[in-house]
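Quick one: the structure is below, questions incoming.
The other protein chains are all here in position, but one chain of the complex has been omitted.
Entry: chain A
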Amino acid sequence: MKAMTAKEVTKKVINNEELFILDVRNETDFNDWKIEGRNFEYLNVPYFDLLDGVEPILDKIPADKELLVVCAKEGSSVMVAEMLEEAGRDASYLTGGMKSWSEYLEPVKVGDLKDGGEMYQFVRIGKGCLSYMVISNGEAAIVDATRMTDVFTDFAAEKNAEIKHVFDTHLHADHISGGRKIAEKTGASYWLPPKDAEEVTFEYNRLEDGNEVMIGSTKISIQAIYSPGHTIGSTSFVVDDQYLLSGDILFIDSIGRPDLAGKAGDWAGDLRETLYKRYKDLSGELVVMPAHFMIIEELNEDGSVSEKLGTLFANNHGLNIEDEGEFRKLVSENLPPQPNAYQEIRETNMGKISPDEEKQREMEIGPNRCAVR
């Protein structure tokens, strides 16, 4: 019996490899959220239905495919993988279970900057969150960091870059931001849009339209664009006149949902204004880099998530709804379920509550659900 790490599974996702996943969590959890891969096959049988043996399911597991057993935290998958080995099958279990799947970040280089700097995207493959690091001349800025802050600080250290600025495009509702913690740890400035920060309990720099920050000694500009809609404070960035970090406003195959702070009706108009006017005025050559992906089809070949703004205006359904009433309907009716624990997550990001790490993990379980398609 072998252990397979989230990193190894991520490689399989990106390389479109085949894998047979026996997910032994209960049906509700499986239907809510699972490991997604273009060429993955699944069988969901809860571990508690296998306590008397795996014989009844052996014929449903192909013998010629690599087999991975997955559960919530690891324990049950080890038990079931052992039983499968005893029955003569090769089986791996997922190290750390779905908990580690939710937390794994894959760094992918997504582009060069004009002065020789680099742009990295951190793909949180299990949950669909995307963070960014801009590195130039020994300095780094981070956008929408997740709470696994070591990944970012270690990465910057490896690149010999000092983290100077940490941004959140908006107050997140689906995951706990690591921005403040990174800033505290490194002495970097932490920026948050003031309109999203009215209730926060900590000091921050006011991120406002027109703010411009330099990274490194040459001119790498990070230009803030006020772009309300997902939240009232939502802000996008144009980096190096090349990349549009669109936060939760615009995704590759969907657009942001305006209801997670309880104001779908009020913010639908803002969302439309941002997408159909402000973004429309930007260069179509900008490469959009959102804060999330929802489906595995949004991944590029190298595992990154990005597309030219012009292409999105041509292909993204959410950017092509002429009728305002119809748009309003799309973003305020029949919305997907809200992210797990989203109110508690918002309060954590405001500094109002400080759950321990175990509790934070639990709050973040599941997909991000920040979009409407």
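The definition used in the following text is that a contact is a pair of C-beta atoms (placed from the backbone, for glycine too) under 8 Å apart; a residue touches a chain by one contact, two chains touch by 3 or more; residues count from 1.
Here is the rule we use: contacts and distances are computed from a predicted model.
Participant: According to UniProt, what is the chain that's been left out of this complex called? Choose from "Pyruvate synthase subunit PorAB", "ABC transporter permease", "SirA family protein" or "Aspartate carbamoyltransferase".
Facilitator: Matching "Pyruvate synthase subunit PorAB", "ABC transporter permease", "SirA family protein" or "Aspartate carbamoyltransferase" to the record, the invisible chain is "SirA family protein".
Participant: Pick from A:T5, A:N26, A:S189 or A:Q360: which residue touches the chain that isn't shown?
Facilitator: For the chain that is not drawn, the touching residue is A:N26.
Participant: Among A:R38, A:K73 or A:R89, choose the residue that contacts the chain missing from this document, as touch is defined above.
Facilitator: For the chain that is not drawn, the touching residue is A:K73.
Participant: Which residue from A:L51, A:A314 or A:I353 sits in contact with the chain not drawn here?
Facilitator: Checking the options A:L51, A:A314 or A:I353, the one contacting the hidden chain is A:L51.
Participant: To test your reading of the contact rule: which positions on chain A touch the chain that is missing from view?
Facilitator: Contacting residues on chain A, toward the hidden partner: 26-29, 46-49, 51, 71-73, 75-76, 79, 362.
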